[in-house]
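All protein chains of the complex are present and in place, except for one that has been dropped.
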Amino acid sequence: MKKVFGRTKGLTERAFHYCPGCTHGIIHRILAEALEELDLIENAIGVAPVGCAGFCEVYFSCDMIGAAHGRAIAVGTGAKRARPENTVFTYQGDGDAGAIGLAETISAAARGENITSIFVNNSIYGMTGGQMAPTTLPGQKTSTSPFGRDPEVAGHPIDLPLLLSHVEGSAYIASVSVDTPKNVLAAKKALKKGFQTQMEGKGFSFISILSTCPTNWGMSPAKAIKWLQDNMQTHFTMGELKVKE
Amino acid sequence: MKKVFGRTKGLTERAFHYCPGCTHGIIHRILAEALEELDLIENAIGVAPVGCAGFCEVYFSCDMIGAAHGRAIAVGTGAKRARPENTVFTYQGDGDAGAIGLAETISAAARGENITSIFVNNSIYGMTGGQMAPTTLPGQKTSTSPFGRDPEVAGHPIDLPLLLSHVEGSAYIASVSVDTPKNVLAAKKALKKGFQTQMEGKGFSFISILSTCPTNWGMSPAKAIKWLQDNMQTHFTMGELKVKE
Amino acid sequence: MEEKMVFAGFGGQGVLFMGKLLAHAGMLAGKNVTWIPSYGPEMRGGTANCSVIISDNRIGSPTVDEPTIAVVMNGASFDKFVDKVKPDGDLFVNSSIVDRTTDRNDINIIKINANDLAYDNFQTSKLANVIVLGHLLAKKNILNKEIIFKAIDEMVGEKRPEMVEINKRAIELGMSV
Amino acid sequence: MEEKMVFAGFGGQGVLFMGKLLAHAGMLAGKNVTWIPSYGPEMRGGTANCSVIISDNRIGSPTVDEPTIAVVMNGASFDKFVDKVKPDGDLFVNSSIVDRTTDRNDINIIKINANDLAYDNFQTSKLANVIVLGHLLAKKNILNKEIIFKAIDEMVGEKRPEMVEINKRAIELGMSV
Amino acid sequence: MTKMLMKGNEAIAEAAIRSGCKLFFGYPITPSTEIPEYMSKKLKEVGGTFLQAESEVAAINMVYGASATGVRVMTASSSPGYSLKQEGLSYLAAVELPAVIVDIMRAGPGLGGLGPTQADYFQITKGGGHGDYHPIVLAPATVQEMVDLTMEAFDLADEYRTPVVIAADGILGQMMEPVEFPKGSSKDLPHKDWAATGAKGREKVNVSNYCLTNEIGERNCLHLQKKHEYIKPRVQRWKSYKTEDAEFIIVAFGTSGRISETAVDLARKEGIKLGLIRPITLWPFPEKAFEGILDQVKGFMSVELSTGQMIEDVRLVVNGKVPVKFFGKQGGMTPAPEEIVTSFKAQFGLE
Amino acid sequence: MTKMLMKGNEAIAEAAIRSGCKLFFGYPITPSTEIPEYMSKKLKEVGGTFLQAESEVAAINMVYGASATGVRVMTASSSPGYSLKQEGLSYLAAVELPAVIVDIMRAGPGLGGLGPTQADYFQITKGGGHGDYHPIVLAPATVQEMVDLTMEAFDLADEYRTPVVIAADGILGQMMEPVEFPKGSSKDLPHKDWAATGAKGREKVNVSNYCLTNEIGERNCLHLQKKHEYIKPRVQRWKSYKTEDAEFIIVAFGTSGRISETAVDLARKEGIKLGLIRPITLWPFPEKAFEGILDQVKGFMSVELSTGQMIEDVRLVVNGKVPVKFFGKQGGMTPAPEEIVTSFKAQFGLE
Amino acid sequence: MGKVVVQQELCKGCGLCVEACPKNLLVIGKDANSKGYYAVVQKDEEEKCNGCSLCAIMCPDVALEVYR
Partner (left out) sequence: MGKVVVQQELCKGCGLCVEACPKNLLVIGKDANSKGYYAVVQKDEEEKCNGCSLCAIMCPDVALEVYR
């Protein structure tokens, strides 16, 4: 029998530290596969965030830089401007890129910064134990919205890919999900398209990926996927929102 | 003969320090008139930016707070949450609210923060002597884009009102100009509508006003107005972009 | 009297609760107490532990480097703490799960098959922690049953009154074995 | 030799340029020189000034609190600096614009109707600053004409070569009146 | 009063609410997150508002805005987040706005780790932001002190119109101890007539410190300096432990102060006359604690969770009269009391 | 070499370019703005890139990213902007990234004014950010020194893998003086094998300092501490002026150092044996300058544009042996040399 | 039947009112005010001024009062 599915070279040997069923892991794998398939492992420079994925720097086989919370895109900008011949990507959570780093995200899009930004939206601050994120849904309970997010007080979730699609300078904006095998494959395709956008010098690419946080949502991994489908996929704009030719 | 036009009570006696022909002055006047006409002079709390208008705190007759560069909206948020019964507004330049304070601006809009934000877009950093702003137009020469803004390197101008109109939580978004008497009156109307939006508790109101900077554009005041009409009005989305019922 | 204790185990085993309950009871008994959880990234899918000090005197250092009593609910915790226990100290081992041994003979190892007991008596392994705590109380005489029951009333009663009785029974079970 | 000078005037009067030209010439003459502009919010539609020190010795403090020579191109600058000039110092006054007087008789006041001279000779008031500078050089003997001309060649010649000659003529005019 | 078993972070939050704190703006960061979490649950009950800001920069400026309207307000963070607040802190100090800022320190520099540390001492006490300013800095060593000092912090802030920082670490923030809540103070505090509340029936106010000329800038700075000088002798706080007959003295605050207390007991058991000065105000540094004692002791040792920062203030007070030694742990580690004693004996040749 | 008349800010920018600086990220702020302006004009000519960032926070993190790839990079700002960079500076130090950061100080705290000041001394030298770290800090006093020290800064940064700060003020930044540009150094600097350049033909690298355990945290901190100890004796720089026979010594850096030089001359004219130590490295503080001198002098006076910050370092070196006095100006004001002499005589009873 | 009063000390001579007046009634004056600006003056054609205030609406320095 032939191996039809095995570990990509884009990943190091290290086992993930993520909680059981956390889809950060799926996203890591498809991102690493994209790097391998586009022959970027020896060219790419990745930027790790602060968040549950802060430790992703040890998982990807390419060179990695660890950024301060919210600053991955600024760090990525510095790296790309220093070495335009390298493919630069950031891997960030919703709090990282959508709250503390929001100015950096939108400004980079406006600059048409030629980097690829991966946005893992699990509608919560995973790392710090489940606080409200800019993407937390109305009514969603978190440790800092204990009675459910009240838009009157805490505001509305930010639909970051939608917003970025309205920024001149953004080149490829997609909003995908890793809830089913089919969607996982589509998400991987979007990642590759993001990298290709960069390699063709077209400008800022941004792939938002809906992800689960079974631990802080207080659900089993399978239930978390269902919750994502029923609540997040219906709330956030999905699909390819912008494709610059 | 009856006085048909005189100095509004919304302004103190202090003479403006602005350069001759700088339309910050027109905007000050109509904002102060709006305060007077809506009987807000004794109720409003204004927040001054850092920028050419940093000194506006001495011109308006209402209580004022001086914020750090880019933080007027955060400061206004603090004030409004502390005293919801007061009408809170910010007065900010394009650099202030569109670059260093971009995260604050968009996050406040998403929160539906019930304040009124006045955005004076003169496509340049006036105060510091004419550097590129997030709103500087492609090809426009500034002291940090000496060969003209090159979107390939320095990125595209941000159309902030347009962006904010796509943020759930924003209630009233208008983009106006003070280039002609008619437009000045329309701008004043927009300001009043912004305040009314707040008084009715509808959420975030944002009035972008195109303004001139004769000094740093290196033009006569009249020529600057013409340049604004020919270049800025054609580039930025104008009109009422969002009116929440 | 001064006991410096560590409670360690797997994420869902309720080790933080064990320590809190004991500290709470210590407070009710008028003792000085401190409770410190481990915190940080290692919590993500890893082990959890807390340190508890109960003392008649003011507690200076609140950290526990050499526990006088350690409770280990799983293998990883056994490995982590077996060498740290103070000579003459006690190591309580949840023997339903931990099958490790040690060469040390300067400490007392007290085994209790808490998961089995919990499952046999309450049809859930969830109460294993409370059973171990009962056992510890019986062996070490730190605090009496009444004060622990009062702590259960206050801590559990507030949020989940229906769980008060079963927790008390688990304490008693632990004490009795 | 050490002269501590202030050049002050209205925004468009070219006072920063006057100072720079002199400092540049001083450098060419092998002297130690410093030039400091006023900067800050007061510049917005207000007055501008700069301080220049030319010295045979190392320049310690680069700020000029008591100028040995002050040049005032408009009324506001006259008011600001008239009391600061060092006793026995010189105050050059653009009398085309300034009609103020002072009680001080421990300083030399040198008037020159620079705007009129500029307008009469070059049909623009723009060269008033250079004329005053020429006058200052003639009166104070800080640097010779050749070195100023060389400075003009270098500073003006680089960006606006067509303006070199007229600037030199303005210097000469200032020297001659 | 019944005792409650409470985490240090929660105790700070509860104490703030009981002190009349009506607003909290913050951004989560381990190990301080229980403070915003507690506030999000409880502030509503007293008619207050909790708001999670988009960043620490926004949070400190929201604090600035709320304080400018005269309302009691707090924020909390940990080291990297505290760094981001530096510009805002400088503004608060400059405009003389009362506010309480909590720094539950974690191991830096950079991302570092989450373990306890005291390595933010410099940035907290000497002004990590630009310009000459010092917030009042309070360093609790027990959960009860976290309650008491938080309550005092709000009063000090209002009394002196100044930001007050509570400096603790992850151990203190995460630790549970029994606490009692005293009744809030009823100190007679100055009326906030400077606050922006709407100009009804009075002159308008400007809450700001824009200095258009150097002369105004100088005036403002001199005013601040005077205030600092006024505060200095008035708010020094510390705890002395067995210093009366001490021949040697450890100086240590917060967690290391607590651990050093045990170290003192250990040394005393060996017959060494060791004592402890535990600074409770880090700024102003409690110089008074050293008065009279300097002639009696043979040496000091500063014990810190850092490479040695407070030791500079100790040395400035001691001014060369006797040796000042140092023992520290870094990166999230804490010393055992025994280690402190061992190092102490070695450094002073007492083996 | 011909001399050029140049503004301090422009001289820094030109020196950076000649040092092989290929990237500049910054945000305008008076009185440092000529640096980004110059860079926006000239960096292109050498194949470099100028980028105006959306904020100082973004700028310092862009610097971090660029430096992490091994390229020479610089940013510049003034006090409030420098405050915003504190978290980033702490990260740069922690990850040991070379970079040059310029702070053209202006009067704080808060918005303050634009006048010259040295009141960022604490935040620059002792770490305005979290954790134990010190950048190397260079303080020029002339435009020529701005050139020389900028060039040295890039070498020091690479040699020691550390951020280097150039601390000056508005007077120095705005002032024109004649300068010469020496040929860039050809120092043999370590190869940047730690940089992220793409993992071609080698192991992948991680440029970061995430400490999952306190033990790793401790290791990293100890490593940094060792580096600091290594740097300390090696890079101290200062200028002594008429100290050989001095009975009294002024300690002053930058602008106040320059003004004090004139003050020394004035005092000497009156027969007072005054000298000047002008620290050029503010961190490490030039303790060596005081070696041998301490027995000879009767007193020191620190002259600063602040309420007195460097004086703490002076006192720490002098360690109580002789009195250390202070004279300062604040809020953007500068002292006349005469004022310094007058204050000096008054404080040392030499009237 | 209209009239414009110029607050000489407020006017900066920017000329925006001059551009705005449909009747071309305003000109930059010949005398500098105390700040050195050449303030605007209304030509002596009071009859023509209708007090429409367009000039005042465009004045950035609130230097004009209009009577009708």
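Some observations on this one:
Each chain carries a letter (A, B, C, D, E, F and G) given by its place in the written order, and its residues are counted from 1.
As a working rule, a residue touches a chain if its C-beta (ideal position, glycine included) is under 8 Å from a C-beta of that chain, and two chains touch if they have at least 3 such contacts.
This structure is a prediction, so every number in the text was calculated from the model and none was measured.
Under the touch definition stated at the start, the shown chains contacted by the missing one in the entire complex are A, C.
Screening C:S38, C:N74 or C:N129 for touch with the missing chain picks out C:N74. Within the complete assembly, A:I225 is the residue of A:V75, A:V176, A:I225 or A:L241 that touches the hidden chain. Taking the complete complex into account, C:F10 is the one of C:F10, C:Y39 or C:F92 that touches the chain left out. Touching residues on chain A toward the chain that is not drawn are 1-7, 11, 15-16, 18-26, 29, 180-181, 184-185, 214, 220-222, 225. On the side of chain C, touch with the chain left out of the figure occurs at residues 10, 45, 74-76.
Assume only the chains that are shown with their structure count from here on.
Here chain E and chain F face each other with the same set of residues for the most part; over half of the interface numbers are shared between them.
Summed over C-beta pairs in contact, the chain pair with the top total is E-F. Chain F and chain G have CA centres that are 53 Å apart.
In this assembly, the C-alpha centroid of chain E lies 29 Å from the C-alpha centroid of chain F. Among all residues of chain B, those that touch two or more other chains are 18-20, 54-55, 66, 68, 99-100, 102-103, 107, 127, 134, 154. For chain F, residues touching at least two other chains, in rising order: 30, 49, 51, 54-55, 57, 80, 87, 91, 95, 110-111, 113, 115, 208-210, 212-213.
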